[in-house]
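Could you have a look at this structure, given as structure tokens, before my questions?
Excerpt of the complex: some chains, original placement.
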Amino acid sequence: MTDTTQRQQRFARGKTVLDAIDGEAGANVIEALGEVSPELAHQVVAWGFGDIYSRSGLEPRDRQLVTLGMLTALGGCEPQLEVHVNASLNVGLTPQQIVEAMLHAAVYCGFPRALNATFTAKKVFAERGLLPVE
Amino acid sequence: MTDTTQRQQRFARGKTVLDAIDGEAGANVIEALGEVSPELAHQVVAWGFGDIYSRSGLEPRDRQLVTLGMLTALGGCEPQLEVHVNASLNVGLTPQQIVEAMLHAAVYCGFPRALNATFTAKKVFAERGLLPVE
Amino acid sequence: MTDTTQRQQRFARGKTVLDAIDGEAGANVIEALGEVSPELAHQVVAWGFGDIYSRSGLEPRDRQLVTLGMLTALGGCEPQLEVHVNASLNVGLTPQQIVEAMLHAAVYCGFPRALNATFTAKKVFAERGLLPVE
């Protein structure tokens, strides 16, 4: 197998995971990168999803809990958080669990980060007809 | 006293502080949370303002100086900084002191964070007819 | 019920959760705060554990996944991460899942944060006789 084939296989494996988890939102990010950094697009898919996310050591819903925690803590990652709130819903977390994770985050990151994350979740929930959360 | 009464009392105490400090801007945040995370709204008010902000150990203007420092340093908290520039004016800090605090912040956080904070202050000052700062 | 009684009850409720989750490591932090900021000690227990962690919306193991993500992302929180690697083991996460969460973190926070978190986990695992992780 050539390096090129190998590279395409790793991408294909990642794309399958990306599509299953992130759906259209993930595909849009990859497409938007095409003109400016096709290699970053490749690595997000081939490495991020193909090599790491697809590993069996943690269930997708558990990976999403870790990811919600990280993106809330980092701050300034609202576009990525939007993708991952969608992804969290796609892999079985409920809106209630997602906002509970962000309330939990207030204890460790403070209210400003928790508020920004929660308003990002609100935007996604509104788009998917999931408001109000009760 | 039941747990519910106790909870309502802590919220009421915090709401009084929030209204006095943040005014309409704070109330808008709480209202916007209602559909997505009423519990986060409750905790911001009952804990953040009722239990902590209301303590006598630091004057409101001193709390706002600490808060301006934190929000400038964290970055990505422009919505919260907007609320707290308003709050700082409400508790007696002058526009000159607020921009001086942000200039001071450049020494510890660098110019990008100081610039973002100062432009947020500019937006609030413009809304309140406080430009130019001299 | 007086305010003092109410305060003691919230603390007691939090202390029960703290002891169950964090064990000795959590108690040591609270004790070390006694001389310098007893109020911070009170709030960590009464609010962090009593009001928030104890809520039923997320299982303790799920809260720990979010927390591992946040503490890895924040950086510079090795003492707290040490407590929470212990807590994660206490509530049923395996060493394999913990290091997998930190590998997952590399995708979102980069290798330096993931490495620091993993070496903190190594220290805890060594103390509890859980090395090597296989």
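The first chain written gets the first letter, and so on, giving A, B and C; residue counts start at 1 in each chain.
In this section, a residue touches a chain if its C-beta (ideal position, glycine included) is under 8 Å from a C-beta of that chain, and two chains touch if they have at least 3 such contacts.
Here the structure is a predicted model, which means the values were calculated and not measured.
Note on stoichiometry: the full complex in this file contains 6 copies of its one protein sequence, with 3 placed in the shown coordinates.
Everything that follows uses one rule, which is that only the chains that are shown with their structure count from here on.
Per-pair tallies of C-beta contacts place A-C first. Among the remaining chains, B is positioned farthest from chain C, on the basis of C-alpha centroids.
The rotation relating chain A to chain B, fitted on Cα atoms, amounts to 120°, rounded to the nearest 5.
Per-chain CA centroids place chain A at a distance of 24 Å from chain C. Here the spacing of chain B and chain C, counted between their Cα centres, is 28 Å.
Shared interface positions of chain B, defined as residues touching 2 or more other chains, are 39, 43. Only residues 75-76, 99, 102-103, 106, 110-116, 118-119, 121-122, 125, 131-133 of chain A touch chain B when the two sit together in their complex. Here chain A touches chain C in the complex through residues 47-48, 52-53, 55, 57-58, 62-63, 65-74, 80, 96-97, 100-101, 103-109, going by the rule given at the top. Note for the complex: chain B touches chain A at residues 29, 32-37, 39-40, 43-44, 48, 71, 74-77, 79-80.
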